[in-house]
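Notes follow the structure.
All protein chains of the complex are present and in place, except for one that has been dropped.
Chain nomenclature is as follows: A and B, assigned in order of appearance, with residue numbering initiated at 1 for each chain independently.
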Amino acid sequence: MKAAPFDYHAPPTVDSAVALLQRFESEGIDAKVLAGGQSLMPMLNMRVARPQVLIDLGRIAALDYIRTENSMLAIGAMTSKRAAEDSALVRERQPLFHAATQLIGHRPIRNRGTVGGSFAHADPAAEYPAVALVQDIQMKAQGPHGVRVVPAREFFVTYMTTCLEAAEVLTEVRIPALPPGIGWSIQEFAKRDGDLALAGVVATLRVVKGVCEDVRIAAFGVNATAVRLAAAEAALQGRPPTPENFARAAAAGAEALEEPIADVHATPAYRRQLVRVYTGRCLAEASARAT
Amino acid sequence: MATGLPRLPDELPTSSVRYVGKHVKRIEDPALVSGTAQFIDNFALPNMVHCAILRSPHAHARIVKVDASAAEALEGVVAVLTPEDVKRWANPHVTSPAGWGTHCVAVDKALYVGEPVAAVAATSRALAEDACELIEVEYEILPSVGTAAAALAPDAPVIWEQHGTNVVQQRTFDWGDVDRVFAEADHVVTNSFRWNRCGANPTETFGCVCQWDLTDNSLLSHGGYQVPGFWGLARSLSLNLPANKVRVVSHPQGGAFGGKGGARATDIAALLSRKAGGLPVKYIEDRMEYLLAGFSQSWDRRYEASLALRADGTMTGFKVKLLDDQGATTETYGTISVAKPLAAFTGNYRIEAARYDTMLVVSNRAPAAPYRGYGPPPHFYVLENLVDMAARKLAMDPAELRRRNYIQPDQFPYTIPSGNEYDSGNYEAMLDKVLRLADYEGLRREQAAARAQGRLVGISVVNTVEPGVFDWNAYATVGVQGVGVPEGARVSVDILGNVTVVVGFNLQGQGQFTVAAQVVADYFGIDMNAVRVTMASTDVAPPHFGQGGSRLGVAVTGAVLGACRKLEAKFRRVVGHVMGGLPPEAIELMDGRFRIQANPGVGMTLAEVAGTMLGRSDLLPPGMEPDPTATSVWTAPNRNVADDQGRCRSYLTAASATHVVMVEVDRATGRTEILKYFIVDDCGTRLNPANVEGQLQGAVAQGVGAALLEEYVYDADGNPLVTTFADYLVPSIHEVPITQRDFIVTPSPVTPLGAKGCGEGAMHTTPAAITCAINDALAPLGVEVTETPASPLRIWTALQQAGVAD
Partner (left out) sequence: MTTRQRTTVTVNGRVYEREVEPRLTLADFLRHELHLGGTHVGCEHGVCGACNVLIDGRASRSCLTLAVQVDGAQVTTIEGLRNRETGQLHPIQQAFIDEHGMQCGFCTPGFIMTTLEMLAENTNPSDEQIKDALGGNLCRCTGYETILKSVRLAARRLRESSAP
């Protein structure tokens, strides 16, 4: 399986990348951004994606960084997932994001795959978008009209589609540090270790005076984008962290789900079941972590 | 067959066996770890061009028009092969039963998604794929047959107009008085089972480099060919070439597990070479092509089966009704997988009567291909699950129920109702050993404790017979002719005493070259590293078959031993003469020296004898040829022609194994975790223990895949839904349990050195073992799963439907 022909550019700066994308857009030429390639290259090899031009962001050293801004973690979009996984800063400030990173594929995939790539690619089964929804992660993008910062709930639009415009490049992912006292959990179900999840859940909560507060739950792998499970959150908010309450919240969340995806591995009913099961398990794990 | 071959390793002419049966390093390995082994895609010929294939996107469609002009005009394209070319130059492939094979491309109709329609040769594979997109094909889409059931429906579209039916063959075999046995039974256990398509998926796909010589009308074919001679003959028939003008050079293969040979691919590449004026054409099948239309899909089956038992648990009868979906054609010999179960139809048991009601149909799915086990793995999945169901019905321990029914050691050679003869075995000793290894009582206690906590823990004790060393007569019931499968080896010694062994096959991973070197080295008392084993192309190779039917370890041992024995006879004659006119009988070979029996201190080494033969004709017996070479062709002894019920002595050996497996099923998700896995096997003399152990653990991995993960899914119209490795789930290191293993040895009395065929091994047993354990876990809930793979979705759905899901 060999890719269809394309031209290739590897601009050295974000400005030059945006300029190229803008130019191709105005000329009606189909240009695609290449980050780590772990998702895009299979699509190119299978000729499922056939852009005329690839804009490789891999030479933009300025997009490879992990730093803090006050209590925010700012990660350059072209930082490898491997760097995020190995970063003490990430592990300490954002153990949830760190755990999500470790769930992604296998080491060789994380060596090349970028943090920004998962956000921009927006696979329904990706972990990062779900973490983004419960952690208020913000995406910084640069385009012909300048720089903008987009919150997660506006960033993911639908299946494999974000709000990024044709000439816009995701430059940074801004992740608030996990506040002290928050319990967190991310768990997913795949038939083989490291595969894309059939379904997964992320949950964070506090336990204050014996009841659950600030409950945030998101599911991934079940709908066109990751989704907050508002019904599950509401069912647990203000209630004690008991197995019965977790089960009730999980049932509410699963029931309220928009009809899940059907494919060869899972029926909608089975995905709904997985959401229910993993919501319960994540809530238990999160509450055990809450201090 | 050469008589007088050593029947056990200690009969080799050595006072202490150094290699056979020992742990030795493989001679194949240094090249493999260095990356220098010449897999076919590492091979090139000068001026070689590259092939890409245009494939049908439709399951059933008439080819109305093919316009290759735009493709031909693309710079870098050297030739385009159209259906017209193929119709003019080639013939349909030979099949068994005859008449269900097509040309290498769809000439009138495409019969399955992925069927080749045209092909391009260009200066690069990428360019060839670009050109394929420029070929315009006009299709007339036809109603398709998506399943076997649809194939049998009264108003089903007929795929093969010339046959007028979708039924390839319907045959019922009756062995013994089945009706009486079932009528008299105290218990009859009946169930239906569904085995879904899974398949070989070696890490390396098929590839070939073909060059058509227009001056002498001959073909050179390099490639991943499992059975080179057989394949070359088939190519001569499909390509209208004299058989001795097709030269096949087999390369080491990155696995095969069934049948590697790319019949269509080879014909396409060869015809492209012809059209391109004789340029060599390379075709490398990519993974998506393999999954879609390679030798990739096997065992698309619906079973109804029954077991008849007496009150005391004696199994008296076994009935199987099989509906087998062969896919669109029988070109990849999927029919044989319906015939092979006759070789071990009743497994390890003394069942006296059996019936096999078989219906083979075509559909618009990919042609069914051989896969490790070649039929018995689904068959034993059915038999062993029925035995467990019987055990539950009789409230008997499943190990004890089996024990009660085993063929006893003193009953061998044992002829089963379907006609094959098992050579030897001790099933009770195997059972005892594995139950001890597993601490079976302890496992059942663990299970009881887990059940008290509401956990779904299951245990199975499953045994199978693995027929080894196949013969053609095993497949007579699907129209295969002939008796006798040859395997030849030519052993030569050079003037310095170095030994070369020439065989007709190449490596796939089972290590037969090392086995050949072990045998020669122990026979002639030389260092294993002094033996070179090499493959000869089909034009100069001794008669051979190659890998298949768990035969090659035994067959190549027989061939090599036969050649060594012939050489020994020549050398004894030379030495006797050199030692002063002694007869050959006065000379014996021991520990690498040809010595005077009456005076063992006097003798010659292998190097001295060979050096004499090639360098001192004056010292040789008058008229003796200076030829330190011998060829021997081994074939299984005592085979016969099948009768009208398919009965014959087919597979020569009967290896066996008993597996004990403990699993836990997650009630909430249906996921199965394998907690413990124990195996005791018996494959007779273990010529190379590391090879045997590797085959066992490797087959377990494939069995885990078949039982839990791997499935080719189609929609109702025959469109494949599983087309990449993202959806076809080959087990990784995380999914495969490391098994705990032990073994017993009941040597085969009918093979050289007493070895039994063992290459297909645990594939016969593991799917049954895992699914029986799952059903044991689910039994208290009244739930069973009788479809493979027993995926989390299937198990959860079964629990859900029974109202017992979490």
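Here, contacts are C-beta pairs under 8 Å (C-beta built on N, C-alpha and C of every residue); 3 or more make two chains touch, one makes a residue touch a chain.
Note that this is a predicted model, so its numbers are computed, not measured.
Although one chain is not drawn, the whole complex shows that of A:S16, A:N111, A:T242 or A:T267 it is A:N111 that touches it. Set against the missing chain, the residues A:A19, A:M46 or A:C163 yield one that touches it, A:M46.
Contact with the chain that does not appear here is found for just one residue of B:E11, B:D41, B:D494 or B:D806, B:D41.
In the complete assembly, the contact with the undisplayed chain comes from B:V736, out of B:A489, B:V736, B:A755 or B:V783. Of the listed positions B:D85, B:E115, B:D267 or B:D286, the one in contact with the omitted chain in the full complex is B:D286.
Seen across the whole complex, the unshown chain contacts chain A at 1-8, 10, 34, 37-38, 41-42, 44-46, 54, 56, 58, 82, 105-109, 111-112, 193-194. Although one chain is not drawn, its touching partners on chain B can still be listed: residues 25-26, 28-39, 41-42, 126, 200-205, 252-255, 257, 286-287, 507-511, 690, 693-694, 696-702, 724-726, 730, 732-734, 736, 738-739.
Methods note: only the chains that are shown with their structure count from here on.
Centre-to-centre separation between chain A and chain B, using Cα means, comes to 44 Å.
Residues of chain B touching chain A in their complex: 124-126, 129-130, 133, 286-288, 668-669, 671, 708-709, 711, 713, 721-722, 724, 726-727, 729, 731-732, 734-735, 791-793, 796-797, 800, 805-806.
Chain A meets chain B in the complex at residues 1-5, 42, 46-47, 189, 191-196, 264-267, 269-270, 273-274, 277.
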